[in-house]
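Here the complex is missing one protein chain, while the rest keep their positions.
Going by the order they are written in, the chains are A, B and C; count residues from 1 in each one.
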Amino acid sequence: MIRVLFFGPVAERVRTREMQLDFEPGMTLHDVISQLGAQHPAAFGIVSLIAVNQNQVHDKQVALHDNDEIAFMAKFSGG
Amino acid sequence: MIRVLFFGPVAERVRTREMQLDFEPGMTLHDVISQLGAQHPAAFGIVSLIAVNQNQVHDKQVALHDNDEIAFMAKFSGG
Amino acid sequence: MSEPVRIQEQDFSQDEEIAALKASSKRTGGIATFLGCARDFSEGRDVSELSFEAYGSMALAEMNRLRDEAIAKFGLLDARIVHRVATVRAGDNIVFIAAGAEHRAAAFDACRWMIDELKQRVPIWKKEVTSWGEAWVTQHP
Partner (left out) sequence: MSEPVRIQEQDFSQDEEIAALKASSKRTGGIATFLGCARDFSEGRDVSELSFEAYGSMALAEMNRLRDEAIAKFGLLDARIVHRVATVRAGDNIVFIAAGAEHRAAAFDACRWMIDELKQRVPIWKKEVTSWGEAWVTQHP
């Protein structure tokens, strides 16, 4: 199972804070982006950072593992 | 009357914090420096700022007025 | 003694943070701090409330990394970073950063670096509640 998290402005556009996707062997980050991005284009339009297991990732071809936690995040605005 | 003030390291070397000098018409700052500097060379050796009535003065030929307050000060070390 | 890096809903006391910072070294000669607080004026609109949300586990890990990096990079004796995740009104505290060093130059440089980095690197988002409604502060990527 893959846990997908949304926060702040992204969560508002997806209309949820968390989703669970079934894990499939060979699954990549790109697969998740393609699937969710098509369903939530407005939300993914403001995504500027992606973290897998709380570490920022730049390579969308990265392989996922069962129980990974993915966060799709808009530009930070704290402080 | 001219009031002369010493602080910190200068006061320590002069061995007093305050002196009073008789005011004489035509008296300049230079006259005071000459008189006191000769009596307290160690103290005046560390003087790096002079204030008349709480304002720094650079011109030693400045004329004094009765009741002026002169301070002979070492380099500041506050903060 | 509270943790030097925290994300919390409640307000904090600068006196307590500074006391904790000083307790870590008697060699501290200069402490620079930055306090960010809610303004009632943001780009011409009246902001009545700000509301913060964080990706808590990642934000806390990143703030701890940031503190460690600042201590190493600037030779600090200690540093503290506290960010509130709450709904705040004009004048309320949002974020506090303190850097303690033997001399002031390192303390100032480190404090400024930490708040600049925090804004770039820590997953926290701000929503403004104005007289027009409410809106997340977003910049398109």
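Quick notes
Here is the rule we go by: a contact is a pair of C-beta atoms (placed from the backbone, for glycine too) under 8 Å apart; a residue touches a chain by one contact, two chains touch by 3 or more.
If you're wondering where the values come from, they're calculated on a predicted model, not measured in any experiment.
Taking the complete complex into account, the chain left out of view touches B, C.
Taking the complete complex into account, C:Ala90 is the one of C:Ala20, C:Ala61 or C:Ala90 that touches the chain left out. The set of chain B residues touching the chain not shown comprises 5, 7-9, 12, 45-49, 51, 54, 71, 73-79.
Hidden from this view is one chain, which touches chain C at 13-15, 18, 22, 26-41, 90-91, 102, 104, 107-108, 111-112, 115.
Keep in mind that, in the parts below, only the chains that are shown with their structure count from here on.
The touch graph of these protein chains has some other shape, matching none of line, ring, star or complete.
In terms of their C-alpha centroids, the spacing between chain A and chain C amounts to 26 Å. With each centre defined as the average position of its C-alpha atoms, the distance from chain B to chain C rounds to 49 Å. Annotation: 73 Å between the Cα-based centres of chain A and chain B. Annotation for chain B: no residues touch 2 or more other chains. Of all residues in chain C, none touches two or more other chains.
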